[in-house]
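For reference, the structure is listed below as structure tokens.
Note that this complex is displayed minus one protein chain, with the remaining chains in position.
The block that comes next holds subunit A.
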């Protein structure tokens, strides 16, 4: 074999370079599994299309329709789906099928694996968001904001929300005993949160107090509220829990979940399955 060897100790490639390599491998793996791609993208889109068509009517004091109110919240649920569920089930599968074991046997810095996973989730999440926005604009006449300040808000809510959900998903992957149970394990909290965060049940202000209190502990409620502040006029504020978009609180809760999620990842992540230590 003819690879030239330089004198001295050759350097192993950096974690960032390997992370980028992993991201391309992860994306290839993801997009080649066509049924998984179809269902990952379709689930939030189908729910938006269904719920948006079922509910009709305009909120009093505004010209916002039920479907338009639902759309930004569904984008938040879409972000949670392509980060939290996607990473949670994906990593559980990696643990089950030997991917993690093989990577641990290679001289790969652990951070390269996470960089790859998060970049993959980010690309998929951007795709999902564009798809949901497309449906909302074309089918439900949602108008996109022209004010750059609103897009700036969209940017930081998206980034903080996606990061918080991605880290929580990585941590939650350890809850699943196997790849087969991972789907169920990840979907239950997701669906429950989607209801009590005022995504499937609109408007959020109508939720029973105890559910609302629980929902307010988790990032989905705040991400949805952040996206509504981007796409909906202030005339809809009476339908919110408090008549304000509360950007400061949104940033605070999402940032807290980013930090908490990171701590959870670092403390609970398992490279091996539960039955093999």
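Assume a contact is a pair of C-beta atoms (placed from the backbone, for glycine too) under 8 Å apart; a residue touches a chain by one contact, two chains touch by 3 or more; residues count from 1.
By definition in this document, contacts and distances are computed from a predicted model.
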| item | value |
| --- | --- |
| Name per UniProt, for the chain absent here [options: "STAS domain-containing protein", "Threonine dehydrogenase-like Zn-dependent dehydrogenase", "ABC transporter" or "ATP-binding cassette domain-containing protein"] | "ABC transporter" |
| Touch criterion as defined above, residue of A:64, A:79, A:108 or A:223 at the omitted chain | A:108 |
| Absent chain, residues of subunit A that touch it | 1-3, 5, 9-13, 17-18, 21, 25, 28-29, 32-33, 94, 96-99, 101-102, 104-109, 272, 276-277 |
